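Every protein chain except one is present and positioned as in the full complex.
Let's turn to chain A:
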Amino acid sequence: MFAFRSQEEIAREAIKHALKALRRRHLVEEGAHGPALIALSIPIISQGSEWKEKAENLETELQQCYKAQSRLSEQLVVEVAESRASKALLKENESQIVSLQEELTQSRDECSQLKADLEEKIEALELIVSENHQIRAQLEEMIAKAKNAEAENKMLIDRWMLQKMEDAERLNEANALYGHLIDQLKASGLEKLARQQVDGVVRRSEEGAEFFMDSIVPTSYKHKINAHEGGCASILFEYNSSKLVSGGQDRSIKLWDTNTGTLSNTLYGCLGSVLDLSITHDNRSVIAASSSNNLYVWDIQSGRVRHTLTGHTDKVCAVDVSKISSRHVVSAAYDRTIKVWDLQKGYCTNTIIFHSNCNSVAFSTDGQTIFSGHIDGNLRLWDIQTGKLLSEVAAHSLAAVTSISVSRSGNIVLTSGRDNMHNLFDIRSLEVCGTLRASGNRVASNWSRSCISPDENYVAAGSADGSMYIWSISKADIVSTLKEHTGSVLCCSWSGIGKPLASADKNGVVCIWA
């Protein structure tokens, strides 16, 4: 049997037991194992903490190193960039230096070159300056010389002129003297004549006076001859005879007996159509102006061509021979020249050039002056010796002069113009002493010839309508109109013995009027 314990005791016992159990548990479980585990883990922990510390330290170091590295690398980058830039700059500078050096050497060379050139140029310049001076001096010399020469020249010319003038004066004196002598001669002649007349014996001893007869105004035609084919441009009577000479388009010159109206001779040799005829005063030679730029001189008796006068460059439209000398021939051609020929020599001795073409020429009676009628309507007088223009008269205003005829006495010259007027000029004064015209009278061509009657009372001219008009000079009016030609009348001629009157037309028909 055991003692009955109180509840409380039981309780406390149980509690004590529980506590003891707890303690035992503690000892067995955590009390035993705890320290062991701790002991095991301490080194690990410590190591771990050591490692951790180390790791942390290393990490911080590493971070610092990284930072430092990054900083350094940044710096490095900057430095590298800078260095590159510097290098580039350096290279640039170097190359610049090189180029500058080159430039410098170039410049130096150029400079030295230029200096050399300059020196050369200076030398040359000095040389030239000296030469210049020399030349200037020479020039001045020359100028002086020239001046002297000019002065001398002038002086010489003056002297020469003086000489000439003196010569001319002498000549003039001589001429005057001569003229005076001639006058005296004439005067003496006239005295003789006067004495003769006073004697009551009329002696017509003037030259050519034996043949003087009154001119008869023709009324009708006596003969009508077909003289030339193609036209007859020129007819004339032999001096103081009734023999007619005609020249035509057919290049022949025919001699007619106007009493019978028959052909007596034919002259051949002209190479062109006959534009004008002239006969020497002795009736031995006939001169024809031809469209072949030549003049032909025939000897009538032999019928042969004695001269062919060449020199004109265009058709010869007018010819006349000197009444005195029979040696001088004047011709006018459409090459604006008037030529004077010497038949004895056989060539041209003088050529007058004038701008206006001459249609008709005539010698003055004394053979010293040539009358020429021009296209510009002027009548001109030329001195045969010098060829100089003596005077000029407007014969037909603005109309060409077509014909010049000198009267038998030599005092009056008849001009016909394209203005259908016929003027009479006094030779000495060259004043118009009469103008003849007719309503139906039209000058046919530039070379239509009119003529004066030998007694200087009448003027005959042909017309384009084929009729012949005859004026009386004193009446200044038509006295007769002769119609027979069918073509325009080109030329006419009054025989020196007063009759007949002959005319030729474009058809080559020659009418003899009596």
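Methods note: contacts are C-beta pairs under 8 Å (C-beta built on N, C-alpha and C of every residue); 3 or more make two chains touch, one makes a residue touch a chain; residues count from 1.
By definition in this document, contacts and distances are computed from a predicted model.
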From "Autophagy protein 5", "Protein rogdi homolog", "SKP1-like protein 21 isoform X1" or "From the Czech 'roh' meaning 'corner", the hidden chain's UniProt protein name: "Autophagy protein 5"
Residue among A:His17, A:Lys115, A:Arg195 or A:Lys345 that touches the chain left out of view: A:His17
Candidate in contact with the missing chain, chosen from A:Val28, A:Val98 or A:Leu181: A:Val28
Residues belonging to chain A that touch the chain removed from view: 2, 4-5, 7-8, 10-15, 17-26, 28-30, 32-34, 37, 40
